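For this depiction, one protein chain was excluded, whereas all remaining protein chains were kept in their positions.
So, chain A:
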Amino acid sequence: MEDYKFLFKVVLVGNAGVGKTCLVRRFTQGLFPPGQGATIGVDFMIKTVEIDNEKVKLQIWDTAGQERFRSITQSYYRSAHALILVYDISCQPTFDCLPDWLREIEEYASNKVLRVLVGNKIDREDREIPTHVGEDFAQRHSMYYLETSAKEAENVEKLFMEIAAELMEQARSKELPRYENNSPTINGRTTVIGDSNCCSRMS
């Protein structure tokens, strides 16, 4: 079977045009796609990374930011291990919408989900949201914070690798179920079935 020890679902959300698809493409394919059309529904990509000599498979769901796809994208929150909430540092409205996104996350996502706030497009000259404002917001809502540029490949690798490392850490400390090679049962948050349980059907 496939050779990985951990499997994590990472879901990107945020307003249309903030650069979610570009971030994912930069990370998974190492390129900045020209003439990137708006995402329809949800796109799905896989990348396996290595952390501490362990293979970690990241299942990345790139959701459409446009309002009319909300009922599709919302259905992916619940089983996400990590949620990346993206805004555009050169576009105030995308930052102003963050509380709405947080409300969505509260409603649909597991409360254990790892939440990361990302200010994208730092290569642009016309910044509207200073770094400390983004940082403050993240801190107030207990999220991780990172500024990136999908265009200049800045912090993109770091973003996903740190998420993978953090999730692995959580999984190791038994907060998340562990995925063994041949039984990749994904289970976002329900109780882990301990081996010691007398009733599990074995022997």
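One rule holds for everything that comes next: a contact is a pair of C-beta atoms (placed from the backbone, for glycine too) under 8 Å apart; a residue touches a chain by one contact, two chains touch by 3 or more; residues count from 1.
Convention: contacts and distances are computed from a predicted model.
Comparing "Conserved oligomeric Golgi complex subunit 4", "DNA-directed RNA polymerase RpoA/D/Rpb3-type domain-containing protein", "Protein Abitram" or "tRNA (guanine(10)-N(2))-methyltransferase" against the UniProt entry of the hidden chain yields the protein name "Conserved oligomeric Golgi complex subunit 4". Of the candidate positions A:5, A:47 or A:70, contact with the hidden chain is made by A:70. Contact between chain A and the unshown chain involves residues 35, 37-38, 40-42, 44, 46, 59, 68-72, 74-76, 78-79, 107, 177, 184-188, 190-191, 193, 197-201, 203.
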